[in-house]
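Here we show just some of the chains, and they stay where they sit in the whole.
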Amino acid sequence: DSDPNPMRNAFSKYASYLNDLVLFLSVLVNEKRERVVKASRDVTMNSKKVIFQVHRISKNNKEEVLEKAEKDLAAVVDQYISRLVKELQGTDFWKLRRAYSPGVQEYVEAATLCNFCKTGALLNLDQINASLRPLSDPSVEPLQINVLDYLLGLADLTGELMRLAIGRISDGELEFAQKICSFVREIHRELMLIAPKMDDASDMKTKMDVMLQSVMKIENACFSVHVRGSEYIPFLGSEDTNFSLLGVPEIE
Amino acid sequence: RSLEKQFQEFRHQLDDSGSLRERIRSVAADIESAARVMHSSLLLIHQSRSIPEVFKKAKALIGVLIELYGKLAEIMGERPGQYYRYHGDWRSETQTVVSLLAFMHWLETESLLLHAEAEEKLGLKSLEFGLDIEDYLVGICFMSNDLPRYVVNQVTAGNYDCPRKVLKFLTDVHAAFRMLNLRNDFLRKKFDGMKYDLRRVEEVHYDVKIRGLTMKGNSTEKQGNGGRS
């Protein structure tokens, strides 16, 4: 097919131009996309491990468990987020967002969960982003988690907090559970106002429904502990001072 | 040619009703947004804030809503007889609004917000532009869905008399609904859900009653309940 017609020539010129651009797209971006997806998957898996570690918390091992979780979290940043950052460096964050968003969300979930357990407060987006800044080569734009991924991560956080609260109640840590309850309620109220404004509003809507379920699960658990505890309040404190409500340790 | 003339006319009519719909949707979006803020501030009731505190913001928003429904009525006034043509565009927003108003009304008066009262609260007096009955009823069902959560949190806050009152209220509303012959549609489905709310409130009432908390509660604990025991 070596016919020397100008249009085909133009197109093969065009095709070599594609070697700069389209192949840039399909090789560089497609393969970059693949690599980013893989890196994101690793971030997800290892963030999940951190979350799992936090759920190992119990009344007596709090410091120890959280210390380990924080160490693991730091490892996620050092090993996996940094790889993601390296892959993303110099490319358009928004163009590849779908490829890395799941990992980032899961990391947000893990980081905010650890922080809440330690400080009882919400880890801000600015704080997270500040902690990521050192990872990037200073010459290029650093990876900054965007508001959307942060909020989507927070939405999932409430599910983990619910699991945590149920566990804490079983462990007799009522105050901790109540603290979680207020915190989750507050996040729910704030996100309710924000949800419809997000770019992916319909995803967020389903997350909001799940979140309300989580809030109510915590409230119901607090309720049943409360009514059970209320029943004998007059007698408590006199007879049986060290009988903590619904705590396991008294067995034996 | 007559064909072209006809389509030219259609074009005007369709453009016309298109821009009307645009205006309606813009107002409906504002209603949705106001209702959302109102809902969010009412949620504080679950954290046992006092009613006056909770209501301050919500009440201000009713003024906004009146204005927005006024706008809608005005727009529809331009198209007599076409209320039901465009009605679908603000339905679900109105149902939410009714549910919020009815919840506030119950908190204040422990009675059901009647249809006429709802219309009045929203400044809908004209015959032309009223509150559709089915929208009102769906709104009441939505309110019912929020009551179990409210009861649970009130009891946790020590308000042991709350389940009894809510149960009485919800039983009455449920009985009233059963008088209606509902079609097999959205409203029917929502109403069918109400029985789960009723059941949950009954269970909470049971939990409180069986532990003899109702007696104690009334006398000793008034915390976190501004105007109500």
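Every chain is named by a letter (A and B) in the order it is written, and numbering of its residues begins at 1.
Everything that follows uses one rule, which is that a residue touches a chain if its C-beta (ideal position, glycine included) is under 8 Å from a C-beta of that chain, and two chains touch if they have at least 3 such contacts.
Every value quoted in this text rests on a predicted model; they were computed, and no experiment measured them.
Student: Can you write the chain counts for the whole complex as a formula in the shown labels?
Tutor: Copy numbers over the entire complex come out as A x2, B x6.
As a working rule, only the chains that are shown with their structure count from here on.
Student: So how far apart, in whole Å, are chain A and chain B when each is placed at the average of its C-alpha atoms?
Tutor: Chain centroid spacing, chain A to chain B, equals 34 Å.
Student: Where on chain B does chain A make contact in their complex?
Tutor: Residues in contact with chain A: 32, 36-37, 39-40, 43-44, 46-47, 149, 152-153, 155-156, 158, 204, 207-208, 211-213, 216.
Student: For a test of understanding, state which residues of chain A touch chain B in their complex under the given definition.
Tutor: Of all residues in chain A, those touching chain B are 182, 185, 188-189, 192-193, 196, 216, 219-220, 222-224, 226-228, 230-231.
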